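Every protein chain but one is kept in place in this view of the complex.
Moving on to chain A:
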Amino acid sequence: MRRGLAVTLFSVALLLLALGAGLLAGVKALPLPVLLDTMLGRGGDEARLILLGLRLPRVVLGGLVGTALGIAGGIIQAATRNPLGDPGLLGINAGAGLAIVVGLGLFGASGMGAMLALAASGAAAAALAVQILAGAVQGGSAPLRLTLAGVAIGALCFGLTQAVALADPERFDLVRNWRVGSLAGDAGRILPAVGPALVAGFVVAGWLAPRLNIAALGEERAASLGLSIGTTRLLALAATVLLAGAATAAAGPIAFVGLAAPHAARHLVGADERLRLLNAGLIGAALVVVADALGRVAAAPAEIPVGVVTALVGAPFLVLLVRARQGATR
C-alpha cells in the first residue's frame, strides 16, 4: 500500500507538471512568475484573460477528457482481459462520432446535451457490436479478435460518417471537426454539459474497481466468490460508455490515451485495479494536457489537434506493447 501511495503521489505530481506546461505553452509566451501572479489574483488584464479565460478552461477540459479516457481504457482492459483495449482501437469513438454526425446532420439536433446523448448512445452501440462480434469469433487470440472487430466496426462507422457528412457541404463543414480529436472548442460551454456524465462515469468506475480485482481471478473463481459476472460486465459497459462517450462528445475521437495510460499505471502500481484505475486517470489527464500543449507549440501559430499528437506518440507505444507481449498475443 505504501508503494501505491508513493506512485499516486508521483502521478499527481506528473499531472501538476503537465497542467503547468499546458498553462504556459501557447502562441503568447508567459513566463512562470506571471503565471503564479495571475493564479494568486495579482496579474495584469491581458495575462488574466489569456490564462483564466482561455487556457485554464482548455487545460481543465483536456485533463478531464484524459482522465475519462485513461479510466475507460483501464476498465476495458481489465473487464475484457485484453491488453490492447482502448476506446479508439475498439471503434467506440468511431461509433460516437457516427451518432453525432447522423444526429447533427440528418435530424438537425443541436446543443451540447443532445450531442452528449448521441455520443453516449453511439459509443454504447459500437461497444456492444464489437463485443458481440469479437465474442462470437473463433480462432485467433482474444486481443486480435477484439482489435479486428474494432477495426471492422470502426471502418463501417467511418464510411457511414463520411457518406452522411459529404452528402451535403454545409453538413460537412459542421462535422469535419469530428474526424480528429481537438480541444480547440469553447471549453467554457462544453465543460458544464459533459461534466455530469463524466462525474457519473467516475462514480460507476469507483464502484466497479474492487469488483474488477475479483473478476481478474477468472470467471469461475470470481463466481464462486460471490461476484455476479453479469452485473460486473454491465457496470463496466456503463462506465466505459459514459466516460468514452462524454470524452468524445467533448473533444472528438482521441485514440491511444486509453491504451497507454492504464499500461503505464499497471507498470507503476501492479495488479490492484483500484490503484491502477486511479493512476490511469491521472496519467491519462497528464498525457492529453501535454499532447495538447505540444500541438499548440509545435506548429505555432497553427495548431495540431490533440488527437493527431496522441496518435503520433501512441502508435509507437502500441508497437512496443505488441513486441513486449511476444508470446502472449500469438
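The rule is simple: a residue touches a chain if its C-beta (ideal position, glycine included) is under 8 Å from a C-beta of that chain, and two chains touch if they have at least 3 such contacts; residues count from 1.
We take it that contacts and distances are computed from a predicted model.
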{"item": "From \"Gluconate 2-dehydrogenase subunit 3\", \"Sigma-70 family RNA polymerase sigma factor\", \"Integral membrane protein\" or \"Iron-enterobactin transporter permease\", the hidden chain's UniProt protein name", "value": "\"Iron-enterobactin transporter permease\""}
{"item": "Per the touch definition above, residue among A:Val12, A:Leu160 or A:Ile214 touching the missing chain", "value": "A:Leu160"}
{"item": "Full-complex contact with the absent chain, from A:Leu35, A:Leu54, A:Leu128 or A:Leu144", "value": "A:Leu144"}
{"item": "Of A:Leu133, A:Ala216 or A:Val297, the residue in touch with the unshown chain", "value": "A:Leu133"}
{"item": "Positions on chain A where the hidden chain makes contact", "value": "84, 89, 133-134, 136-141, 143-145, 147-149, 151-160, 162-163, 166-169, 179-180, 255-256, 299, 302, 304-305, 307-309, 311-312, 314-316, 318-319, 322-323, 326, 329-330"}
